[in-house]
Every structure is written in C-alpha cells, then in structure tokens.
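The other protein chains are all here in position, but one chain of the complex has been omitted.
Let's look at chain A:
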Amino acid sequence: MNILQQVKDPEIDSVSIVELGMVEQAEMNEGKAVIKLLPTFMGCPALEIIKANVEKALLADAEITMTDVDFLFSPPWTSDRVSEAGREKLKEFGIAPPPERLDDDGGWKVDCPYCNSPYTTMENIFGPTACRSILYCKQCKNPFEAMKPISTIM
C-alpha cells in the first residue's frame, strides 16, 4: 500500500490511486505482488497508464520480483470511495470533491474549491475527463471542476 500511495492519477497529480479508492486488493505472495484495481469510468484512457505506473512502482522495490495487476468491474468504483485525504488533495488541485449526497431531484450542491462558497452553478455535467464536471463560482467568479458523483442507486 505504501508503494501504491506513490502512484498518482496521471491527470490529477496531487492525488494517489489509494486516496481515490481505486485499490480493491493488494497482496504479497513470495515476491509476487497481486493488485486488483477498480476503474473509475470504463472508458477512461488513463487506465492503461495507471496499470503501467503501478507495475513500474512495484518492480522498483527490491522485494518484488513479479506483478499481477488487473482491473475488476465488481465491486463497482463509486465516488464515495475517495478518502478524506483524497478529497482535500482534489481541492488543492482546484477540483471540488464529489458531493456526498444527491438532492431528491438528482441535483447536487458543490462548494467552490477556491473560496468555499456554496454559490455555484453547473455549466456542463460532462467535463474534460469522464469523471469530472464543469461548474462556475458566482462568488469568486472562477470556473472550476468537480468530480462527478456516481453511486449504485442511480
């Protein structure tokens, strides 16, 4: 897990795959590291890069001679898997963490990651990557991104 903590999201380099909740299983067996990862969004082009970075980080460790890194569909990754530390580091990068709950009408409230104002509006649910949306802060007048909430109750 300490090694995996060094592997960052290639598109958000402040936050690690552990903090994003992508690591489902990590086991060591006589020099072989077996890692099961959960993809955030299925079409995410960063998945193969993450897999390669995990293998590279593992093999740099003297105790590891072999790796078996794979993605699982189940359990599904959900946005509530992002840890508290992960939520803070997303903010540092200028991305609001995923809202913890949705309103009854499916709407969500997101505070601005720069000034913490709740006075924000949705510009586009679909952002520059599959897992992000584009919002605008009416308080500090900055556009910003938020991680999209996804859960199994949708």
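One rule holds for everything that comes next: a residue touches a chain if its C-beta (ideal position, glycine included) is under 8 Å from a C-beta of that chain, and two chains touch if they have at least 3 such contacts; residues count from 1.
Going forward, contacts and distances are computed from a predicted model.
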**Complete:** Its UniProt record identifies the chain omitted here, from "Osmoprotectant transport system permease protein", "NADH-quinone oxidoreductase subunit K", "Phenylacetate-CoA oxygenase subunit PaaC" or "Amino acid/amide ABC transporter ATP-binding protein 2, HAAT family", as "Phenylacetate-CoA oxygenase subunit PaaC"
**Full-complex contact with the absent chain, from A:Q25, A:T65, A:S117 or A:S151** = A:S151
**Prompt:** Touching the missing chain, which residues of chain A?
**Reply:** 41-45, 48, 73-74, 76, 78, 106, 123-128, 130, 134, 148, 150-152, 154
